[in-house]
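Everything below concerns the one structure shown next.
Of the protein chains in this complex, one is absent; all others appear in place.
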Amino acid sequence: MSKKLAIGVIGAGRIGQIHAKALAFMVPRAEVACVSDLRLDAAKALADECGAAKTTDDYQDIINDKSIDAVCICSTTDTHAQIMEEAANVGKHVFCEKPIALELPAIDKALAAVKKAGIVLMLGFNRRYDSGNIAIRDAVSSGKVGIPELCLITSRDPAPPPLDHMKLTGGFFLDTSIHDFDIARFVLGDEPEEVFSYAACRVDPRIGEIGDFDTCMHTLRFKNGAFCNIDNSRRATYGYDQRVEVFGSKGSIATVNKLENNTVFADGDGIHTPPLQNFFLERYLAAYQAEGRIFVDCVQSGTQPPSGGYDGRISVVMAKAALKSVREKRPVRMEEVEA
Amino acid sequence: MSKKLAIGVIGAGRIGQIHAKALAFMVPRAEVACVSDLRLDAAKALADECGAAKTTDDYQDIINDKSIDAVCICSTTDTHAQIMEEAANVGKHVFCEKPIALELPAIDKALAAVKKAGIVLMLGFNRRYDSGNIAIRDAVSSGKVGIPELCLITSRDPAPPPLDHMKLTGGFFLDTSIHDFDIARFVLGDEPEEVFSYAACRVDPRIGEIGDFDTCMHTLRFKNGAFCNIDNSRRATYGYDQRVEVFGSKGSIATVNKLENNTVFADGDGIHTPPLQNFFLERYLAAYQAEGRIFVDCVQSGTQPPSGGYDGRISVVMAKAALKSVREKRPVRMEEVEA
Amino acid sequence: MSKKLAIGVIGAGRIGQIHAKALAFMVPRAEVACVSDLRLDAAKALADECGAAKTTDDYQDIINDKSIDAVCICSTTDTHAQIMEEAANVGKHVFCEKPIALELPAIDKALAAVKKAGIVLMLGFNRRYDSGNIAIRDAVSSGKVGIPELCLITSRDPAPPPLDHMKLTGGFFLDTSIHDFDIARFVLGDEPEEVFSYAACRVDPRIGEIGDFDTCMHTLRFKNGAFCNIDNSRRATYGYDQRVEVFGSKGSIATVNKLENNTVFADGDGIHTPPLQNFFLERYLAAYQAEGRIFVDCVQSGTQPPSGGYDGRISVVMAKAALKSVREKRPVRMEEVEA
Partner (left out) sequence: MSKKLAIGVIGAGRIGQIHAKALAFMVPRAEVACVSDLRLDAAKALADECGAAKTTDDYQDIINDKSIDAVCICSTTDTHAQIMEEAANVGKHVFCEKPIALELPAIDKALAAVKKAGIVLMLGFNRRYDSGNIAIRDAVSSGKVGIPELCLITSRDPAPPPLDHMKLTGGFFLDTSIHDFDIARFVLGDEPEEVFSYAACRVDPRIGEIGDFDTCMHTLRFKNGAFCNIDNSRRATYGYDQRVEVFGSKGSIATVNKLENNTVFADGDGIHTPPLQNFFLERYLAAYQAEGRIFVDCVQSGTQPPSGGYDGRISVVMAKAALKSVREKRPVRMEEVEA
């Protein structure tokens, strides 16, 4: 076996565990070399599970460890940009969870360091590595659906995360809608021009009390003329609802939801299938595994991944434009956020 | 408007009502001229609903009425052959419900009269006029599925008919499986060679007490080599289950069930659609209407319909062979029944 | 048989034929007494088909015919309000195709006459009589989906109508989106507050040349807080796409499309079903028939139908607000159109 890519996982929470396990078990050419977390116990537990030799409660130990080739940034949002910059400065490749940061200047500073260092940077837009979304993207880019005219994206979580988590993530649009903004660009192969958004707090009044939303609808116009609607909710009783549809001049292509299992039960009340796969860990398991493999491929071949720094930045611009639209009750153009 | 075909409906029960209403309202070139039923009240009620001018409790009045062009035989099974013969003898065209009779000599006598008279005879195999079954037949006959190798037919009623009805119909195979025997021949475009059947009374012990079955599985070998399985039950809690599948060397084609409406409801228990359309009146409404139109077309154009005397006879042969298989616990060839 | 409701059908075009045939054949307690059309030939052909005794090229003959109980207005949009008013003034009940008129003052004048006369007025919002849409409305009104929060409506025609037709109908929103505006109110049981719309000409440049659109997306906020997205196109290669979904605090309910038949074909390229039922005549046939029956029921029982004058008026207000939104590139509140 050739040498495996040694990866330091920073942050041993829910998403850190997903990435660490995918890298350890499903990516033959990678190994988890070290796990860091402010809670050393959490770091040790994950390291043990993934066969990682080292643990630390200070991510700087990973930055300074010359035997580590790349970092996987899964810490809280407010630390992403700083760690990315430090890793780039020492020549380590970076896989980073979204968003890079909540403000554009911080993003631009980190991306400048990445560019200067010439490292590989991959953003954690896991849905780009889902086989269904890839099939839609391919059907659009190959011309199979013709010119894209309408796009519908539904993304509804089964239940809201803890309030403390929500406070740290930049709010509903930067935490959740950001995935849909990214996937709209991905499947349409086009850039957004303008967004009009409605948002409200319908699920839990405590979400409104911290100034956040839990239910929203975004309507976008893309540069080539496609209209796109995104609807989001923090609570769907029937599971994790994930659908994308692109309608074009030659046809339409859409993903359907994945269910807990493939049975159909019939009785006097009707025909019943199980609920949707409950949440992202189940629904996008294969996508997370593909994401890990592609990151290692890109590092080893020196190519840029399908989700990079620009994607990380523009998705934040879209979220900010949507927020401005809600506040000012009008459609907002992307360049208004840049100013 | 050109002259409408004047039809006398004999038998105002459930199936007589279906045909009379289809002819009255959905077949522009037909009219219900007279309704007969042993229960004159039933005849009058149906005549009133269909705009029929005449009623009688003696079907001979229809046979003797020279203004009537054709008869629609919907009386009890034991009367079909006799009425068919009498109608043929006076030159009236005949639409007849299945089966023609429970014994082959009676069938052969009636068919001889039909042949001698040169009238149009159409058998009430309504499923042949269902758009889904026609699409399967076409996919087989056009070569789209290649050489047919396997055929699966599921036909399950929502609930058994009254015991008194069952006593008159010749039993489960001649009353119910007969439709599946016919549709197997229809979609495969082939003739049966041998049948092996299992049958039991599982639904209601009173059915067993009158010597009948309510649950069965027939396996057939057709002349061109296809194997066919038919499963039947008198009781499906979820509605009227009607499926046909033909698998061949180039592909497979199947019908899916029709539901009460086209909604999908999702909640924490899963994804739910309504039950199947409950029974044959709903499920095959369009087929009954097409059947009526095609009967009138055939009479007016002098052509033979898609379900004729031979189909009526061979389906009885198949049912008898199946019954012999159950009794003798072995596969039975069609010619064994003829002997 | 009790006396049938005598109906005069005004306009023998596509939609006039649908209603006349439904009333003649599928509504036992109605009869088409007279058909009028500026093209007398068209009137005669339809009258012949429906068994109507009288024909005329002047709808005033119907207004003045005291033996006629009700009119079914299927003429061009610009004549609806005037005929409605005249019919009301002589006490005839009115079934009227949408829209009542293109301008609110004309609508208000006609509705005032209706109110004064105390007649029954039913608007031709056929989708309200579709069993799937009724099931959604019932699931919302019964509380089965909980508090409605999101609504998605997709309505795409297979192909644009002739340009000449489009010039007469008031444009894409008043001709087509009007059905979706109405169905949104119907399923949500709520009134719209504001709309933001994107529209473009993507299908045929000649549609743009007459100042009209063929592709659009409307986002609405309803009074109780639900957000609703409607997407429309004049061209879907795969047939007539008709979907409605309501998502609420307890679950979600949606309609799925109806296909040409219920077969599934599988080969090396994948699994294939037929295209969608091509257009409204096929897709909403049962709804048109139910609509006719309910109109007659309402007249005979003196009750008001599920789609009345207010529905006819507010749907025009919504279309006008959407048009204003496109022109002024901002969300528009309903009351802005009233002013």
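So that you can tell them apart, the chains are marked A, B and C in the order they are listed, and the count of residues begins at 1 in each.
FYI, a residue touches a chain if its C-beta (ideal position, glycine included) is under 8 Å from a C-beta of that chain, and two chains touch if they have at least 3 such contacts.
Note that the coordinates shown come from a computational prediction; the quantities given were computed from them, not determined experimentally.
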Absent-chain contact - pick from B:19, B:80, B:128 or B:156: B:156
From A:36, A:252, A:307 or A:325, residue that would touch the chain that is not displayed: A:252
Touch criterion as defined above, residue of B:231, B:267 or B:311 at the omitted chain: B:231
Residues of chain C (touch criterion as defined above) contacting the omitted chain: 236-239, 259, 266-276
Residues of chain A in contact with the chain not shown: 1, 25-26, 28, 48-49, 51, 131-132, 135-136, 139, 144-145, 250-258, 260-268, 274
Positions on chain B where the hidden chain makes contact: 147, 149-150, 152, 154, 156, 196, 198, 200, 202-203, 215-217, 219, 221, 225, 227, 229, 231, 233, 235-238, 241, 247, 249-252, 329-331
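Just so it is clear, only the chains that are shown with their structure count from here on.
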Middle chain, criterion being Cα centroid separation: C
Centre-to-centre distance between chain B and chain A (centres being mean Cα positions), rounded to whole Å: 58
Set of chain C residues in contact with two or more other chains: 250-252
